[in-house]
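A single protein chain has been removed from this complex, and every other one stays in its place.
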Amino acid sequence: MVALFNILVFPGFIFLGVYALLFEFLDRRIYARLQNRMGPPWFQPLADFLKLIGKEAVIPAEADKKVFPALPIFALAAVTTAFLYVPIWSGNSLLPFSGDLIVVLYLLTIPTLTFFLAGWYSTSVYATVGSMRALTQLFSYEVPLFMALLAPALLADSWSISGISQFYAAHPLYILINIPAFVVAIVSCQGKLERVPFDMPEAETEIVSGTFVEYSGRFYAVFRMAIDAELVVVAAIIAAIFLPFFTANPVVGFILFVVKTIIILFILAVFRSVMARIRIEQMVKFCWKYLVPLAIIQIIVNILLKGVLPL
Amino acid sequence: MRKGPGKITGEALRHVFAKPATISYPAGELVIDKNYRGRINFDASKCIGCKLCVRDCPANAITIDNLGTKEEKKMQLTLNYAHCIFCCQCVDSCNKDAISFEPNIELAGTSRKDMIVKL
Partner (left out) sequence: MAKNLVIPIGPQHPSLKEPACFTITLEGEKVVNAVVGTGYNHRGLEKACEARTFIQDLYIIERVCGICSHIHSTTFCQAVEELAGVEITRRAAYIRTIMAELERLHSHLLWLGIAGHEVGFDTLLMYSWRDRELVLDVLAALGGNRVNYGINTIGGVRRDVTPELIEQIRKVADIVEERNKYYIQLALSETTLAARLGGIGKLSHDDAIKFGAVGPVSRAAEVPDDIRVTDPYAAYDEVPVTAITDNHADVFGRTVVRVLEIMESVKMIRFCLDNLPEGDIVTKVPRKIPEGEVLIRTEAPRGEDAHYVRSNGTDKPDRVRVRAASEANWHGMKHMLEGDYLADVPIIIAAIDPCYSCTDRAIILDNHDTGEQSVTDWRSLREYSINWYKVRGIDTSKIKIAYSPLIF
């Protein structure tokens, strides 16, 4: 019963849904304020979601009738599962196990793959170009992102997010070592979340909305939800690994979680508002030329330090 | 000048706590210049029925009718707001100052019939 409650309500499905909508609102609001605009009211993401649910959902005649509607569900399910392994109210997540970091990273790859498949199965030219871009992009940011998240894990000698959190909570000064990895993670997760400057798979002004161009109604609503939820999960993981401050009190711990994720969100929002979208080949170059070497250096430094530092 | 990405960051962060440049419509306060061309007003007592305004209106939005008799004129201006482009050429054309405008732009209606007004 408790497990069911955990999975469905808190911290599972419903909480994630509500928090994702809140995050979308905050993201849009901060983005608007950075641009000197009013921004949407708090219920706008919910209103958008409900409106989309109520709209007719069209499946293109050429698209695969079974795969096409299933893909958004896959994306949302993968993200929701990943959320169960992220610490929320304390240093421990709901179901921690050794190696859950790797599992979460792979779970987070699934949405991108569904985006690719979504584009591919809709068979529209815009969607095809978008899905090719999504895949090309995947190969560029995934490597630095993985390395940036594994470097702290190496130092902490733990492969679970909770373990890493607890390690850094015990040794707060070691967080400073991971600052380059933090930067790499922030930059490359913009790619994962398909936000400016790495939003080429959607690139509204170029390929309409890329992979999602044929999606409408409730299918698109679920996709949107998956994207928002992914934003929450990514922010929560980065917060857990790079800002591991928490207390024993679950309520205070939860408030701390909210504050930390909002800080990460703010950084992400600033990041997306201050740059132009770059071209796909520029992005590949940028990732392999700057991000990957930086992440490799971080890993090497962490391995060396591990031998030297008193742990 | 050093080159780099994200040059606008300082400017953007400065705006987070600044007053937004947009207002929430219709709740916010509209600032419209007094010279702005909006609602057309008609003073029937000044009109002599020369129909210069009708002739010059580029949108054919105006009709002038005399509801009274030749001696005792009772002019009526029928304006189709859906056609009117708010150029105010009619205001300029009228030698008798019978037509004027005011900066009122909230003239929307829900049916085409609402847009034809008798002034």
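So that you can tell them apart, the chains are marked A and B in the order they are listed, and the count of residues begins at 1 in each.
FYI, a residue touches a chain if its C-beta (ideal position, glycine included) is under 8 Å from a C-beta of that chain, and two chains touch if they have at least 3 such contacts.
Keep in mind that what you see is a predicted model, and the values were worked out from it rather than measured.
Asker: Among B:Pro5, B:Gly68 or B:Gly109, which residue is in contact with the omitted chain in the full complex?
Answerer: Touching the chain that is not displayed is residue B:Pro5.
Asker: Counting contacts across the full complex, list the positions on subunit B that touch the omitted chain.
Answerer: Residues of subunit B in contact with the hidden chain: 1-8, 11-12, 21, 31-33, 35-37, 55-59, 85-89, 92-93.
Asker: If the missing chain were put back, which residues of subunit A would it touch?
Answerer: Considering the whole complex, subunit A reaches the absent chain at 34-37, 125-126, 128-129, 196-197, 199-200, 203-208, 273-282.
Basically, only the chains that are shown with their structure count from here on.
Asker: Could you grab the centroid distance between subunit A and subunit B? Build each centroid from C-alpha atoms only and quote it in angstrom.
Answerer: Once rounded, the distance between the two centres reads 49 Å.
Asker: Where on subunit B is subunit A touching in the complex?
Answerer: 5-9, 12-13, 15-18, 20-24
Asker: Which positions of subunit A touch subunit B when the two form their complex?
Answerer: Where subunit A meets subunit B, its residues are 30, 32-39, 197, 270-271, 273-275.
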